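All protein chains but one are shown at their positions in the complex.
Then we have chain A:
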Amino acid sequence: MRILCLEDNPLIVFHIEQLIEDLGHVFAGAFESFADLKENFTGMDFDAALIDIDLADGRTGPIAAVWLSEQGVPIIFVTGQEKIAEEYCGVSLGIISKPITQPDFARKIALFSSVSR
């Protein structure tokens, strides 16, 4: 599975990339803002997305999540702002809390496989 990451902290992108590859999936790239995602969306190839609540262009994670799920992309929030993520539970398969732990990450990523096309 190819997984995209929306996250503005490069250290965390780096960590997530490694965790994704450890699980045998492909890291499809990262964007630090919703604006970057929209600009580069056409031609991107990915099956699922991990999204933080606060991005480089503000609290745009939830809008990005809604936008991606409308395109049929399953998403999971990766955030320390669990309360806000919970308000958008309708568009996400789950929430990975920060700081990220490997077992939690692995368990939540498995949810993608359960809905994959």
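By definition in this document, a residue touches a chain if its C-beta (ideal position, glycine included) is under 8 Å from a C-beta of that chain, and two chains touch if they have at least 3 such contacts; residues count from 1.
Rule of thumb we're sticking to: contacts and distances are computed from a predicted model.
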Per UniProt, the name of the complex member that is left out, chosen from "Multisubunit sodium/proton antiporter, MrpD subunit", "histidine kinase", "Phosphoribosylformylglycinamidine synthase subunit PurL" or "Energy-coupling factor transporter transmembrane protein EcfT": "histidine kinase"
Residue in contact with the excluded chain [from A:Met1, A:Leu23, A:Ala56 or A:Val73]: A:Ala56
Hidden partner interface residues of chain A, rising order: 8-15, 17-18, 30, 32, 36, 54, 56, 80-81, 98-100, 102
